[in-house]
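For this depiction, one protein chain was excluded, whereas all remaining protein chains were kept in their positions.
For clarity, chains are labelled A and B in written order, and residue numbers in each chain start from 1.
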Amino acid sequence: MVERQSPLEPDFHVGSHGNFEHGVEVILTETRPDSIVQLAAWPGEEKMLIAAIRTVTGLALPDGAGAGVSDGVKSAFGFAPGKFIVAGEAEGLADAFAKVVTPVIGTVTDISHGRTAIRIAGPKAEWVLSKFFAIDFALTAFAVGAGRSTVHHDIFAQIQRTGTDQFDIYVFRSFARSVWKALCRASEEVGYDVQ
Amino acid sequence: MSPRRTDTGGRIDRLKTIRFTFDGTAYTGHAGDTLASALLAKGVILLGRSFKYHRPRGLLTAGVEEPNALVTVLKGEVREPNIPATMVEIHDGLVAVSQNRFPSLAFDINAVNQLGGKLLSAGFYYKTFMGPVVGPLKGTRFWMFCEHFIRRAAGLGSAGSAKDTARYERMNAFCDVLVVGSGPAGLMAAKAASDQGARVILADLEPRLGGSANWTGETIDGAPAADWARRTVAQLEGRDNVRLLPRTTVWGYYDGNTLAALERVSDHKDQPGKGEPRHRHWAIRAKSVVLATGAFERPLVFPGNDRPGVMLAHAAERFANEFGVLPGQRIALFTNNDSAYRAAVALKKAGAAIAAIVDVRPEPSADMRELATEAGAELLAAHAVIATEGGRALSGLKLQRFDMSNGALNGEARSMHADCLLMSGGWSPTIHLASQAGARAEWDAARQAFLPPKPAQDGPVQRWIGAGAFTGSFSTAAAMAEGRAAGISAAGATNTPAALPVVDAVPGDPDPAPVFEIRASGKSFVDFQHDVTAEDVRLAHREGFVSVEHLKRYTTLGMATDQGKSSNIPGLAIMAEALGKPIPEVGTTRFRPPFAPVSIGSLAAERFGDLRPERLTPMHDWHLANGATMYSAGLWYRPMIYALAGETVEQAYVREARATRESAGIVDVSTLGKIAVQGPDAAEFLDRVYTNMFSTLAVGKARYGLMLREDGLAFDDGTTWRLGEQDFLMTTTTANAGKVMQHLEYFLDVIWPDLKVHVTSVTDEWAGAAIGGPKARQILATCVTGTAVGNATLPFMGIVRGRIADVPVMICRLSFSGEMAFEVYCGAGHSTHVWEALLDAGKPFGLVTYGLEALGTMRIEKGHVTGAEIDGRTTARDLHLDWMLSKKKPFIGSAMMDREGLIASERLELVGLIALDNRPLNGGAHIVEEVDEANPHDSIGHITACCYSPALGKYIALALVKGGKARRGTRAHVSDPLRGRFGPVEIVSNHFYDPDGNRMHG
Partner (left out) sequence: MLITCPYCGPRDVIEFTYQGDGNRARPEPASQNFEAWNAYVYDRLNPAGDHNEIWQHSGGCRAHLRVVRNTLTHEISSVTFVRGHHGSASRPEAEDRS
């Protein structure tokens, strides 16, 4: 299989950057899941769709707006009424869902190429993200596993908290390099590693 | 050089010497000093020249409200003007200069402006420069003549023109309680709220938290108030639920308890840390706000009240207690209230001689008499200062007996020697943020001040509680009690509080005498920064101004960068007296954001320069590496041309277009908007959205579609591909992708909620390459596997799936160039791989890459429309697209598209133009029937797009022309007076090239 090109390549510089002499407080990386799928249920069919996600991925999605779960390999979260993003290492996740999510339940849209997933982790991850997004990143307001849809200027982002101080940001591929450069720059004051 | 540094006291670190320069002279100060305190300690009291009269000015205050001592700070080539010296923290290498003086601060030529003072009185500009010319030296033309000289003479610091290279950032914050102001009230509020577990942000514009506790000399729980403040701050600092923001000015209070603040992160440092911004703009969303913003002391208005050496009483107290600087050796005080007595005692303790306390009130209380004695001051009750003496520094003052019941002066004037005169005209609560939040201030006759209204804690839009001097509670004990109550309440708790700290303070009545002005001869300043005198206010009244809002604009009172922090109330009081009305009937102006000046950089923040978001196609790096000149189209970057060495833009696009028509060309079309339209009702939905039918489209086929707006005008066009029974891929124009998406979502959510359709943006999922030209099919045949690409398998508007270089692709045979053409779509991550494979396959066939210019040229030759023609004013008929308007079904816009005005015969219609003089045409040029270069008129339309057509060998254009279709075959002219382009054109069909489509059908 032909390898997928990352939109970040020319600006992806592995190593320590910024004010890192006193320690690195942020780690930036691209998670590069093989599959990113958007699932959408017809009104009233959300529970069926949540069941389908469990069937395909084994992930037990909690019920509720923006609820989500991640097992480290696969992640799923709600980002809009009846709509979910599922990402995972396995290729062909969209085909697997297409077999389970019948037209009665909802639709499956493969966005594996269309979204880029950037991970920011570390004690200052909340601080750096707060420079861009007008949402409350505090753990009390944004639980581990949960998802949020938000925007930075024209750049739409879906963010899942995949750890106490770890967030996966899904952005449109065409904007990914801009977002990456901005995140790197915003992380300079706290010191960051690109991995 | 009478001011000096005291041996002890203050927040400064005497062991740390800081070197800086002011007006080219090197000075030293100490860590903790402001530019104001450091210069004052060195005896520098002349710090600026006034706005209009160029009068010498010194420090009036010690804080953010400073109107006089404005300086320009230089950082390399970057200059930032109009910063109060009281807000500049000194650091090694600081370079500051004074403003509005020529050639120097000590000797200023324009000081002669004072002599002709009447010339520059209130309304000077309006009377002299506005309106019709009545005399030789009047009117707007006279203004144009004088402007240069006046702009040079009157004004503040000048802005720089060097690019500001500093970093600015934005920060979003959320909290339960935002406390604004860190004085005793604010500290108590923050502590109480955080005790309850609330997430608290405490912001203060000063570098050192503590507010008045840092300089009142009071004791709290037996220790100096400053120590109590430091301990409390340390305690708060250690709490996870508290964020302290020193050097942070909360400057705007907006709906929904959203507040804007400016943090000066590194202005006080020689060099910012790596990656550290200069300023940070905070957008704080607070569930509740505690306003503990304190109060501003007011000056008294009397002749010569602006002479360097005259300052506010509390400012001198601050300089002495907080910075260890004595502003004078022999100090007199002039007051209408008790607070100046405390200042007298403090300055006495710090080592100054107190010459006198001049009190307008006939009978100061026994407590005040005792304080005067303690200060060693002569107490002159029922007296007023009527003049100050000295040149660029105060040397003495004149006093007279004063009857505050009628403002009369009587008896012999008496002179007194003093090098510093402190004044106190009472206090005005800093109600700016509450006023911004919509609260109407209420006049309090006892306090002689506008107080904030009742807390808006239950307000639907703003929720704040006041505490301390902000509410008119001027004693520290009351402020602390209010602060704690406010903090508890803001945190949503009702806990019974423990005992309050015990405050030991000098006694004092918070209510001043209602005296604002001493009327004697000489200029008495109300607004120091804008040089507005008491006489200017009265002049405005005599000329008929009654509204306080008009007064403000006519005299410019309170309109300088300090926004009248010290001048509003005295100005209002003088106006009220002139009108013979009580102050509350005259009213006050409403405060608007920002509370203090805000750097534009902090607002632009990460949207600036390199940090503007860019949208890149997946082949972007390939284009750059292969000589493309990029063109920004909205946020997208697209190749404009791939120029060979030495080629002009026209030569490049003509070569690219010609090669495409002769052999083959390939262009990146990844920016086209792409929307997945899925669900059982997708076909029905598209029938409603498009003017033409989509439910009849077979799976594996594409169709060109047109959308109208509800009002019947054309909206967008594009092809939509049926990939499955319930699965469509809609394409839109690049520019309208977002708008179309929103349009579809609106109709699905609001108008037709019962339709089972999902729309998803997949613009970024698919990379697109359009390959067209006589050799295009042969090229595909050599590289596509898994499908045939011949006419049988892939007819016009057919779709096939196959692979190119082992990558799955989707190929649709459709044409924008007018040639036999194909759009090849693949996953964006594989795009460069596929693009290069296509180029390799095309090499033997002479395949060229082409950019937007050639794309545009070929579409003009074909007469296709884009956003230049679908401009929000044209209908389908105007664009000759009426063949697409289905009569079998209603669609969005169908009900409104046949309105009288939209089907009129004289509408602008799409035509083609050929330049008969064989010269380039210009977009936007008008079309006329008869050329009249001197007096261009009677436009019958305009050019929307133009190019040199290699296919026709002519300069051609598309245009919208009145009754255009009927004019085909006739002549007209372009009339473009701005660019001096006139000339004959022939009006033709917009389909210049291959009108029957033989080339694309093959």
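Worth pointing out:
As a convention for this text, a contact is a pair of C-beta atoms (placed from the backbone, for glycine too) under 8 Å apart; a residue touches a chain by one contact, two chains touch by 3 or more.
As the structure is a computational prediction, the values presented were derived from the model and not from experiment.
Touch with the chain that is not drawn comes from one residue among A:Ile27, A:Ile135 or A:Ile169, which is A:Ile135.
Contact with the chain that does not appear here is found for just one residue of B:Thr28, B:Gln235 or B:Thr258, B:Thr258. Of the listed positions A:Ala60, A:Ala90, A:Val104 or A:Ala143, the one in contact with the omitted chain in the full complex is A:Ala143. Of the listed positions B:Glu745, B:Asp806 or B:Glu836, the one in contact with the omitted chain in the full complex is B:Glu745. Although one chain is not displayed, chain B still touches it through residues 254-258, 283, 285, 438, 460-461, 688, 710-711, 742, 745-746, 748-751, 753, 890-891, 894-896.
Within chain A, the residues in touch with the undisplayed chain are 41, 43-47, 49-50, 62-67, 78-83, 134-136, 140-141, 143, 146, 148-151, 156.
Everything that follows uses one rule, which is that only the chains that are shown with their structure count from here on.
By the touch criterion stated above, chain A contacts chain B in their complex at residues 1-2, 4-7, 9-10, 18-19, 38, 40, 42, 103, 106-107, 109-115, 130-136, 138, 141, 152-155, 172-175, 177-179, 181-182, 185-190. Interface residues of chain B facing chain A in the complex, by the touch rule stated above, are 169-174, 199, 273-277, 283, 285, 606-607, 610-618, 621, 635-636, 670, 676, 678-680, 726, 756, 758, 760-767, 805-807, 827-833.
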